[in-house]
Structures are given as structure tokens and as C-alpha cells.
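Here the complex is missing one protein chain, while the rest keep their positions.
The first chain written gets the first letter, and so on, giving A, B and C; residue counts start at 1 in each chain.
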Amino acid sequence: MSGEQLLIVLSTAIAAATPLVFAVLGETLSERAGVINLSAEGTIMFCAMAGFAVALASGSVVVGFVIAALIGALAALVVGFCAITLRQSQIAVGFVLALLLSDLASFLGVPIVRVPGPTVPPLPLPLLSDVPLLGPLLFRKDALVYLSYIAIALTWLYLYRTRPGLTLRAIGEQPNAAFARGADVVRLRYLYVILGGALMGIAGAAFSLDFKAGWSHRHTGGYGWIALAIVIFGGWNPLRAALGAYLFGILQSLASVAQDQFQNVPTQVLTVAPFVLMIVLLVLTSAGWLDRLASYFPPATRRRLLQMLRTSPPAALGKPFEQD
Amino acid sequence: TATVTPASPPSPQLQPAATEFRVGMVVVGPENDKGWNEAHVSGAKYVMEKMPNVKFDIVDKVNPGDRPNVKGAQVADDLIARGAKLVIFNSDDFKDDALEIAKKHPDVMVVHVSGDYAWPEGKNYKNQPNLINYMVKMEPGWMIAGCAAALETKAGRIGTVGPLINEETRRYAVASYLGARYCWEKYRQRDPKDLQFKVTWIGFWFNIPGVTLDPTKVADDFYNGGFDVVMNAIDTPEAAVQARKAADAGKAVKYHHYDHPSGCELSADLCIGVHSYNWGLGYLNIIKQVMESGKVSNNWIWAEADWKNWNNPDSSALLYTKGKALSDENSKLLDQFIAGLGDGSIDLWKGPLNFQDGTPFLKEGERATDVQIWYMPQLLEGMEGQSVPTN
Amino acid sequence: MAATSQPSHAAAPSAAVLPLSLVYRVGALVAALAFVGLLILVVGESPLSVLGALISGAFGTADQLGRVVNTLTVLLLCAAGLVFTFNAGLYNLGIEGQITVGAIATTLVLRLLGEALPAPLVIASGIGFGLLGGMGWGLLAGVLKVYGRVSEIFAGLGLNFVAQGLAIYLIFGPWKRPGVASTSGTEPFPESLWLGTFGRTEATPVGVVLALAALALTIVVMRRTYFGLRLRAVGLNLRAAHVLGIPATRQLLAAFALCGALAGVGGALQVVGNFHRLIPTISGGLGFLGLLVVMLVNFNPWFVLPVALFFSALNVGSLQLPLVLRNVDSTLSGVIQGTLVLSALIGRGLDQRRSRA
Partner (left out) sequence: MDVELIHIHKHFGEVHANDDVCVRFRSGTIHGLLGENGAGKSTLVKILSGYITHDSGDIALDGKLVSIQTPTDAIRHGIGMLHQDPLDFPSLTVLENFMAGGGGLWLHRREARRRLCEIASSLNFSLDPDAHVSELTVGERQQLEIVRLLALGVQVLILDEPTTGISAVQKEQLFAALRQLAADGRTIIFVSHKLEDVEALCDEVTVMRQGRVVGSAAIPCSPAQLVEMMFGKPLAPPIKPPTAREEIALELREALIRTNTFDLHVPHLAVRCGEVLGLAGLEGSGQQEFLAACSGLIPLRHGSLRLNGREMAHRPYHSFMRAGVCYLPADRLRDGLIGGLTIREHVALRAPTRSFFLDEPLNARLTMEAIRVFNIRGQPNTRVERLSGGNQQRTQLALMPNPLSVICMEHPTRGLDIESALWIWQLLIARCQQGTAILFASSDLDEITAYSDRVLVFSGGRVSEPLDAHRLTADVLGHMIGGKF
């Protein structure tokens, strides 16, 4: 594949992966706080529908995004209530919501199927877009894409450079210890689950108002599950998760651009790759093989290596918090 | 989804009134897809205008993606249970279901659009008296589309968002390529080698999440990849929608739509044109015959365009609507081309033509037979894209 | 992530407060129905006419009844299998993949043996291989869980997509129809390889027998055998079960294998009894639906049959909705099913919270 073609693939992939980026950031926040929001598939789908419908009615893309975010937050609130307050299985409630919301989206979305509607206008950045390689790659997109860059950076900064971020990681690791240090675990968990849900809502609207403009039956099918896989693939680290999302975008582009390169190979198969990667990574890390591998390195490098590769989930992920 | 019968009372078991003739239509995709499926629904509406005592029951989205665990045959059974005397399947995907239903309900006429089981000369002839194959000869339409695309492309790069790969779709791709190559050579005086004509197949007639490629993505990759004209060959209008995005982003792109004029309204100023198919005509004709005699004179219908009075919706199976993006001089050239096709002065099914793998398709001067065209085994030399040769 | 995979049926309400908890259950049901009714009103139809349409759509004709039965058979097989995994404390979200792989295995056998052997033999071995295929895929998730310490939830979800990828690869690649590469599936099998049906409907006696047998087997095993008892013990408290001398890992793997096997048979039936070929979405979402069924009945096999029947009827009946009612989409069935389970979960949660307090 020629360099120019590669650049195109990358550029398209980055744009197309933007909704996923918002989704994985949201899920990462929620899981960092110790709550799995398994409803991603449904939340994204429903918010795509609702966001588009609202934008259509109000004529304002922004309103669409706001409403989508609110609905996403609401769905997450249900998950939070069942998981945190009622101490039901997070898996059960998330899974049911995933199915329920996707069907609900199709059910209520009938009147707006394939109706042309407003989309996010492109916004090439004045100077940056002329930077040789990076310009076309990063800065000839629209506001939403730039927002996603900012969101990635902010999330990372928040998690690793701020005190509340550290507390967030803490409540996902050892809620009791965090409590002993003055964190209001229950409130914070609600906060981050809801915040994560809002981001997923934005992801949904990002599909229907930008990258897959419009609404059709099961418009965003599959992307929610992918997001869950990518969060694990990203080791609950916003930066790596975002990279995972871009990687998926690239695979998608390859599947279409390079189709004629491999005759007789159904390129759809490429889109399964993230799941295989996820499982392999999980096995590698969960079963402690990674640490065994690392143990062959000198301590200094070992630590760096582990920090780079470790994908051990937040210790308290999925466990209800009982303060004794 | 909605039955087109004006507010039929919600009792499914209602017996059709003596005069009323019920037709069931099994539609593979969403009925409002601005493409193939919407075109067939329009056909139904056309019939109902002409014959008020005909009622259509339409079920759309009949595919394993949208309706898991539902088969065309099952839907047809329901429609027949509701009193349908004639059932229409609107996709080649239903060929097995159509045959199954025809066998199961000998008293019901089954119309399968784009199959070949009722074609005595065909390879798969099944002698099933109540099975009708109805198809419109689309190849000229695709040639016109290809020509228009070739006239409009600045970069000399035409991309096609293709559905799944089979004889039918290969035949259309080939037809549009032939049209494109002709106009590229004759009207634009350019070397065919400079024309890049690429087909990317998504795997079905429209997006099925997780199963097909996402046509939105495919279209994006074309536009961003420097293909300034994209031909839509699937049922849904992603090519049109993404064209708008690409144009807004400052790219000089255009698209050519397929099968429903409304597809050209999505991004009007970027639409080169749309070739659409007037299914209503054929339906009307078939239904008339069936209502009179309970059968049709010929179970194999491959309807032609009416070249004499071009674009007459009441006589021509093939219609072509020019879009705003088609420049005036190109529009004139296109008219020449259409006229040529009409009077036979332009016949693109003539040799020499080679297949994609270099093997000969037609020798010098040889003309392709209907059978050769219908069962197009692979793409042609000069085209890019998966071909999946029959073997 | 161990805790995530603990279904929350351990904390059982004490007998003293049963009537009150009954109130919660019923309240949940009412709330669910109210919500659905509201939705229907929102789209401008009357709940009653929807109900009528659903009923007539599910039981109006012999064909429809047959379809309900056909759906029910696969659903029952899945639900029966899931009763094992849930009671072992596992969320086997990988069941869709297990159905798919079962279907693939069956297709493989039918393609290989074709009409070389007598049809009944081919079909039987097809179903047998479906069972093995599903079991293998289930065990894979189990091994990942037990030895790889990978949560069966994410492994399962991943394996679902891998299985579908495999199906797509086969359908487009090695098993494509001559000259065609379409997701619409492989060449249909000759009618000799189709399962016999009740009359002209699609309901297959073999399927019904298999499904009911599976359910009966499940009930017997869970209620009447030491194996079932040990399974519940492991599901409720793995540590204590181990201390009491129960081979926990073997139990977990057995649960995965059993569930996979039953799902695999379901996949086999989809091929030989329903689609008569392999399609990418061969599982038809029945695995996930099975999860909903078993969650709704709180892992109690006795109630699986009625609920599964209800859900199957919804699935089939909803096909009628768009025909009869102008603006009600078929996805209403999914909405109803999901709402019921969600409100049941919440009701159960509130109830437990009350008895905790």
C-alpha cells in the first residue's frame, strides 16, 4: 500500500473512530470507579437515535448532543442504582439495558429512518491544517474530532495528574482504603458512572450527527460491544484505549480499501480482530504470564514494561462497596 | 414499516372482499431506503392508483440482520394467510423462499424479482407453473450511469459501493464499466488505462452491523482516497450522505445514485444522476393477467426500456433522472449516448472483451448472448475489485 | 472480576417476609406493563389492539404456531443450558457463539456426508456434531475462566464475535455458493436433509422432543442429583464448596460444557430444522433471549417453559405488528422482554434491600 494511501487510511480511521473514542473514555471512567457499564451497546444506539431526533426537531446539533448526553447519563444512573444501591449484579442490569435500549431505539426511531438531518460542520484549523503530514492527518476534521482529542488528553491528565483522578483510581482499587482517606465512595461511584454514561451518549450522537449521519434500523449495531472490548484492550488507560479505538478504525478502513488486494478473503473478518486481541491480552495478563515474562528483565525495565503492558482490571471492579 | 392499505381494520383474519385482490410483498430492506426497496414500494403504490381494488400488504426489513430468525417464506405464509393471492419477493436473496412458497401454495402466484428459476433458457430452470420471474433489463441503465460518471470524473477515478458478489451484481458492475469506458474514450478522448474503476463489495444489499462492511466507511474511504465520483450500487444511500460530508470538507466529489429518484434529493447539488426502475409497470401487467386468467402468458419477464418515448413513466421500465451535478455539455453528451443505446448504434456487449483474469470473454466481433450476460462469471479486464470467479 | 460473575440469587429473602416480597414482584410486573403500555400510546396505538395483533400473529395460523414452537425449541435448549451456568455462578454471555459454532459443526457434517449416507443418519450425526461443537466452544470459555482467569463475561462476548467471524469467513470463503459471495448464507441443503415437520408447518417433532428432553434433564439434574446440588454449592460459595471437598473447577467446566452442548444442539436445529443452511446470524439472538428468560425466572428451571413460550410467542407474533398496525415496529417484542427483566431485577433488588435493612 502506498504511503499516500496509508495516510488516507489513517486520516479516515481517526475520524471514523471518534465516536468510539468517546465511548471507551466513558466506559474507562466508569470501570475505573469499579462499575462495569455493560449497557454500552444499547446506550450508544438509543442516544444515536434520540440525539438525531432532537437535532432534527430543534435544528440544532448542539441540543442534540446535550440531550444525548443526558439520556446516556440517565441510562448509567439506572445501572448505578441497581449496582451501587441495590447491589444487584452489574452484569445482569447492564446486559438487559443493552438489549432493551437497542430495541427501544429501533421502536421509537421508525419515523426518522433515513430522514436527512443536520450534521456537525467541518472545521479545518487555520494554521495547523497546513502542517505537512499532521495537518491532513489530524486537523482537517470537525469540532467533534478536536473535542475528542481534548477529551483524551483531559481524561488522561485527570486520572494521572490530579488528586480527584487519583481518588477515582483509588475507589476502583480499594474502596475501603479510599473511604478511610475521606472519599465518599458511593457518591463518587455514582458521579463517574453517570459521567461515563454521558460520554457514551455523546458517542451515540457522534454517530448519528456526524460520522454515520442520520438514523436507520440498528444504526450503530455492534459498536457498543467493540467499545467494551477496547476498554480492556486499553488496560483501563484512556490513552491506550483511544489508541485501541483508532486501531479498530484502521482495521475497518483496511477491510474496505484493501479488499481487492486479498482476493477471496472476506474482509469482514478483519473487524473481529479486536476481540481476539482482547482475549489474548486478558489471558496474558490475568494468568500472570506477563509478570512471569517481565521477571526476566532487570527491575527498572520490568516496572516500565509492566506499566506499559499491564491490563489488570481495577481490583474492586464489579464488587459492591460494603463499608463495615 | 406500514401496510399501504388505507387503515385496514386490525383483524388479521379478515376475508378479502369479493372484488378486492390482495397482494403480499416481501421486501428485503427498509422500505424508506431511498433505493431499491423504496422503488418497489412505489411500484406497489403505482398499481394501487391504477387499480383501486388491489390491496398490497408489505413487510419490509425481511433479512436475518433486521429480523433475526425470520425467513422470507415465513413472511409470505403470513401474507397468504391474510388473503394474498399473489406474493412478490423483491430480492434475489429470496430465490429459495420463492420456490418453497410456490411449491407450498400452488394456488398462489409467486413473483420473484431478479431470479432465474422460471427462465427456460436459464441454467437453473425449475418447472414451477406458479412461479414468475420478473426483472427489468438494468444493464443499459448501468451503462448510462457509468457514462455519466466517466463524463464527470476529474481525477479519472470512479469508485463503486457494491453489494454482495454474484452474477447479477457482476453484470451491473461490468455494464457500468463498459458505459464508463466508452464515454471516457469516445467523448473525453482519454486512454482507458487512465480510468481507474474500482468496486468495493460490502457483502450484502445494505449494512448488517457486524456482518457486512459498513457502507458509510466504504464511501468515506473512496472520497478520502481521491475517488471524486462514487457510484452507489447498494440499496441504501450512504454514498450520497457521505458525499455531502466530503463536499463540506472541501473535496470536489460527486455521486451517482441508483434505483430511486429521491436518492438524488439527499445531496442534490452533488448528484450526477439516478437510474431508476419502474417496477409498477410490470406489477400492473402481471396482476392484471393473474386477475383475469389466474396465470401469466410468460413466467419469464425481462422488461425493457421504452427507447421510443424515453423516460415515459407509463411505458418505460427504465427511467433516468439527471442530477444538478451533471454539467450541461456532459448532459448533451449523455443524451447522445442514450440515443445511441436506444437505436442500437452503440452496443457495448461486443468483443473483444477479456475477463479480469485475462481469459477471453468475447472474441473480436462476438456479441454476448442474454445467457452470457445474465450469468456474468467475473469482472472485466481493467476493473479493480474482488471478482470471485465461478468455478 | 470474580465478583462480577456472581449472580445475585445467593441473598434469598427469609421466609417470614415472603408475602411482602411477592408484592415487590407483582409491583415490578405491573410497572413493566405500564411502561410498555405507555410506549404504545406514545406511538399512537392502543395497547389492546397491539395485544390482539401479537396473539393473532403468534397463534393465528398453524404456520405461526409452528414457528412459535420452532423458536421455543431452540430457546428452551439455550435456557436449559444457562440454568446450569447461572446456578454455577457464571454469566455465560458466550452462548450466542456456542450456538453459532454448533451450527457450523452441523453444517460441516452435512456438507461432508451429504447424501452419501442415509439422511436420518446424516442429520443425527449433524446434530451430534453440533452438540460437540457447542460444547467445545463452551469449554473454551470455561478453560479461559478457570485456567486463564479471564472473566467469562468478556471472554464470552469476545468469543461470540469470533464465532460469527468464523461463520462469515466460511460463508464468504470455503463454503460460498457457486459464483456468489453473499452474507445470505450457504447453498441450502437438499430437502432430504431437512428435519421432518408437523404437517405443513415448520415445527419439527425432533426439535420439540430434544428441547423438552433437555429441559426435563435440567430439572432432574438440578433438583434430584448430587451433581446439581454440588453445582449450586459452587455457585453460591466457591471457597466453602472447596473446603467441603467439592471439586470446584471440574464443576465449573462441566457447567460450561453442558450449556455449550445444549446451545450447540440449538444451533444444529437452526440448521437442519429452520434455515436448512448456514447464515451469519444463525443464532438469531436466541442465546441472549435465553439469558433474559433465565434471569427473569431467577435461575429456577421450573418456570423456564412458560416464560420461554411467552417470549417465543412475542418474537413470532411481533412480525404481525407492522402489518396490522400502521406505526408499531416489530422490535416491540424486544422492548417488552427487556422491560420485564429489568423491572424484575429492580423489584428483586428493592426487596433484598428491604430485608437487608
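In the analysis below, a contact is a pair of C-beta atoms (placed from the backbone, for glycine too) under 8 Å apart; a residue touches a chain by one contact, two chains touch by 3 or more.
Quick caveat, the model's predicted, so the values are computed rather than measured.
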{"item": "Chains in view that touch the one left out, judged over the entire complex", "value": "A, C"}
{"item": "Residue of C:111, C:242, C:326 or C:353 in touch with the missing chain, whole complex considered", "value": "C:242"}
{"item": "Where the missing chain touches subunit A, by residue", "value": "161-167, 169-170, 173-174, 176-183, 303, 312, 315, 324"}
{"item": "Hidden partner chain, residues of subunit C it touches", "value": "9-10, 12, 14, 224-227, 229-230, 232-233, 236-237, 239-247"}
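As a working rule, only the chains that are shown with their structure count from here on.
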{"item": "Chain located farthest away, centre of subunit C as origin (C-alpha)", "value": "B"}
{"item": "Which of B-C and A-B has more C-beta contact pairs", "value": "B-C"}
{"item": "Inter-centroid spacing, subunit C versus subunit B (mean Cα positions, whole Å)", "value": "38"}
{"item": "Contacts with 2+ other chains: residues of subunit C", "value": "161, 164, 168, 172, 181, 327, 329"}
{"item": "Multi-partner residues of subunit B (at least 2 other chains)", "value": "1, 65, 201, 203, 210-212, 386, 388"}
{"item": "Sites on subunit A touched by subunit C in the complex", "value": "36, 38, 78, 81-82, 85-93, 95-97, 99-104, 106-108, 110-111, 225, 228-229, 232, 264-266, 268-269, 271-272, 275-276, 278-279, 282-283, 286-288, 313, 317-320"}
{"item": "Contact footprint of subunit C on subunit B as seen in their complex", "value": "1-3, 7-8, 10-13, 57, 59-60, 64-65, 67-71, 74-75, 77-79, 81-82, 93, 96, 104, 164-167, 201, 203-204, 208, 210-212, 375, 377, 386, 388-390"}
{"item": "Subunit A contact footprint on subunit C (complex, rising order)", "value": "1, 3-8, 39, 42-43, 91, 93, 144, 147-151, 153-155, 157-159, 161-162, 164-165, 168-169, 171-173, 181, 288, 291-292, 295, 327-329, 331-335, 337-339, 341-342, 345-346, 348-350, 352-353"}
